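Removed: one protein chain of the complex. Kept in place: all other protein chains.
Now for chain A:
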């Protein structure tokens, strides 16, 4: 028999088809309905913001890899997802150069300075959003009106609530909020489109239910308590669910694998913490919206939450060693 050239490698010799690419591009795919809805409502500017954010993120990823002398990772999909999430977190009227600044903060500062994919402590797109919000507060809070012909802007429902109180919300439509016909960031608007995408990720098992569920439930519970106490000052939990970035944040940002805890207990605590902080900021904070800050603050606790689990494993083992 002809000798064949055999290669020796490690078991197992079958591997699942999952890869970093399949995870990332499925997240991008899941965000497609929300992106499409925002382009439908806000028109060409929204499309330009999206394209700029993705292209500049991928560009910065490529550049940083070159400088860091790392294997090319610009097409692994993670930069695409970061760019897309950044776009969904800014208003469609944001000047494009600011979008590029956002991509720089996300990819270079938040991700690569911490060691690249898998090592960043904070969600890159959220750090970029907060950076832009603090640096360019006016541009970041001028929300385009859906189907606007000229660059007409309006405040978001949460913004109106913060500045003018409950009375100003008399003509707020829950249906419009569900479909996304309100002022807001690209991806903050259509809750329905976001849930549709999230369902896909659950089906593909790329996200677990624990974080979004505990996040949203604790936001609803906390805002609900105050709504029951005084419905004339505090908005209903349903209002808080449908407005702002809660759904986007809970399903697509807080569930980021790199920056969320590994164990179920950690994930539940993480979600509850996110929910409480969101509610506190929304009800009493200086900013109308608290999802980004809440997730970032909880991101910083993730190493601690993980360490708690691991220390328990170690302690159990050490105990069994001393008793043995």
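Heads up, the rule we're going with is that contacts are C-beta pairs under 8 Å (C-beta built on N, C-alpha and C of every residue); 3 or more make two chains touch, one makes a residue touch a chain; residues count from 1.
Everything that follows uses one rule, which is that contacts and distances are computed from a predicted model.
Of "Putative membrane protein", "Ion-translocating oxidoreductase complex subunit C", "Phosphoribosylformylglycinamidine synthase subunit PurQ" or "Ectoine/hydroxyectoine ABC transporter permease subunit EhuC", only "Ion-translocating oxidoreductase complex subunit C" is the UniProt protein name of the chain excluded from the display.
Only one of A:117, A:186, A:220 or A:276 touches the chain withheld from this view, namely A:117.
Across the interface with the omitted chain, chain A contributes residues 1-16, 18-20, 22-23, 71, 76, 116-119, 206, 208, 257-258, 260, 262-263, 310, 313-314, 317-318, 320.
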